[in-house]
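This is the structure, below, for whatever I ask next.
A protein chain is absent from this complex, but the other protein chains hold their places.
Think of it as A and B in the order they're written, each chain with its own count starting at 1.
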Amino acid sequence: MAYSRKDFISLLDIDEEEILYILETAETMKYILNQKNKKAPYLQGKSVIILFYEKSVRAKLSYELAAQYLSADIVDITVSKVSDQYETINDMGRTIEQMGGDFIICRHPMSGSAKLLAENVHASVINAGDGINEDPSQSLLDLMTIKNQKGSFKGLKVAIIGDVAHSRVTRSNIWGLLKLGAEVCVAGPPTMISSGIEEFGVKVHYNTKDAIKDADVVMTMRLDTDRTSKSRFISLDEYQSFFKIDEHSLLDAKKDVIVMHPGPANRGIEISSQLLDDKRCLLDDQITNGVAVRMALLYILSNKAGAFL
Amino acid sequence: MAYSRKDFISLLDIDEEEILYILETAETMKYILNQKNKKAPYLQGKSVIILFYEKSVRAKLSYELAAQYLSADIVDITVSKVSDQYETINDMGRTIEQMGGDFIICRHPMSGSAKLLAENVHASVINAGDGINEDPSQSLLDLMTIKNQKGSFKGLKVAIIGDVAHSRVTRSNIWGLLKLGAEVCVAGPPTMISSGIEEFGVKVHYNTKDAIKDADVVMTMRLDTDRTSKSRFISLDEYQSFFKIDEHSLLDAKKDVIVMHPGPANRGIEISSQLLDDKRCLLDDQITNGVAVRMALLYILSNKAGAFL
Partner (left out) sequence: MAYSRKDFISLLDIDEEEILYILETAETMKYILNQKNKKAPYLQGKSVIILFYEKSVRAKLSYELAAQYLSADIVDITVSKVSDQYETINDMGRTIEQMGGDFIICRHPMSGSAKLLAENVHASVINAGDGINEDPSQSLLDLMTIKNQKGSFKGLKVAIIGDVAHSRVTRSNIWGLLKLGAEVCVAGPPTMISSGIEEFGVKVHYNTKDAIKDADVVMTMRLDTDRTSKSRFISLDEYQSFFKIDEHSLLDAKKDVIVMHPGPANRGIEISSQLLDDKRCLLDDQITNGVAVRMALLYILSNKAGAFL
């Protein structure tokens, strides 16, 4: 088996071969999603604990459905504030493990938290977002969507537009795409581009036009209008006029360009409503692939991959 | 099959025959509720998403148990405020559908929201309350309770007491009862009676005595003391003295009158504590029938009715 780790934490430290193995397994999982009876027995008698220290509707739904399709049991112990959990993440992990939990899906506002937890429990930890570090399964669904459309990553030009510095899925995407042989460039206001990002092999632009020129893939992301990002742009109007993607923005891209957005979208802010509903925008595929990728991760980590593939 | 729609949204636009078909199916579902092992396999491998934009204990419990009794999987993504959901209801519906969700149980503060959602997804939508418009399954359980007691609806006099203008279950009940041949009258303070309601064939009274005279069924409803209704009555004392139902209020009703309340009740405000516990008050039947009706809806919408009945 190409993936023999206990946990799934980061795209920074795994190999191209491991990524491709997960994506391949996810394709198989997608069959289950298309059945009338979406129930495969692979995780029967296994317990999946949703340990979210940040509320989330989409991620919760995606992980819970993935686990249910594989017949796992789920307990959701989301708390809205870290302080409500009353104990360190390691003590919480110890509790879950002693109660028989097999998987911990961890979302936490502190970068590095999932890794810390994984090192301290025998249960399998899946990083569902740690601070502004990574959201690796969210990146895998992007990679799966690109692979389905383009076949391969070698030589693809991927333009990522928006708050690159504070988006954890973008960080995961950068590590993943570079590893798989794509060329990555980013564009956004200077306050939203991490300094030194060029050293990793990423090209930096401060306008959308240069970034999108000849791109095979354009990724944009939700602008966080109510939380951390607020101080990072002068006004919403200005942000929209410079960094909103619409049909016009794609004129200089490759003819078969695809557009991606992690959702939920601010229609008319980072992406025009028309483009979001355009067939070049693969939001629907991304959502479905998200469930398939999470099923694949649960399946692979449960150590039964050999019996299935 | 008498009901071939994809969704269940309203009692205004469905036929008498369709209503009776659902009620008949609900009677069959009630058998399952009385088994020691309350588990029928009809919805195995189907996913039911609870999409509530208003918190609810009873409705959540009723829908989740109904789905569990039919072996469905459930994910609850209730959020307390619409703004916490971060995207339009249609984009949320698209997300649920792309993840493989089969049913969306939707409760939303905006009238018309369930219909809008239903028109935009392939999944089956059940309206669990949209603004002050309708709560049609809550009405079906009332209709089922009346039918069990009275056999038929033709010529029955039903008196509805309370905030008629802002109660969504009352609106559904009015459409359903009139369609089934009952005579409906309402009573409440003028601020709680919709203007023009007589045009639909409803008789309006401003005192309880006239409304209840010769009634076969008396329905009252929870007075909303802490939210929207507050500005609609002068004082709680006054409301109680004019519109509280107790044993004395029933003296002019038919001898075999039945009393109904959707729960949760404010004991001593809209109904006396004694009457709520009186055997003429069918609250317990209503609650049980609520689960049966929701099982019937899930069952019928899952398109397997033919194989079962």
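In this text, contacts are C-beta pairs under 8 Å (C-beta built on N, C-alpha and C of every residue); 3 or more make two chains touch, one makes a residue touch a chain.
Please read these numbers as outputs of a predicted model, since none were measured by experiment.
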Touch criterion as defined above, residue of A:T88, A:T191, A:T225 or A:Q274 at the omitted chain: A:T88
Hidden-chain contact residue, picked from the options B:A2, B:L33 or B:V79: B:L33
Footprint left on subunit A by the chain that the document does not show: 44-47, 49, 73, 75, 77, 79, 84-88, 91-92, 94-96, 98-101
Residues from subunit B at the interface with the omitted partner, ascending: 33, 35-39, 55, 57-58, 60-62, 64-65, 68-69, 222, 263-265, 267, 283-284, 287-288, 290-291
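In the analysis below, only the chains that are shown with their structure count from here on.
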Computed distance of Cα centres, subunit B from subunit A, in Å: 40
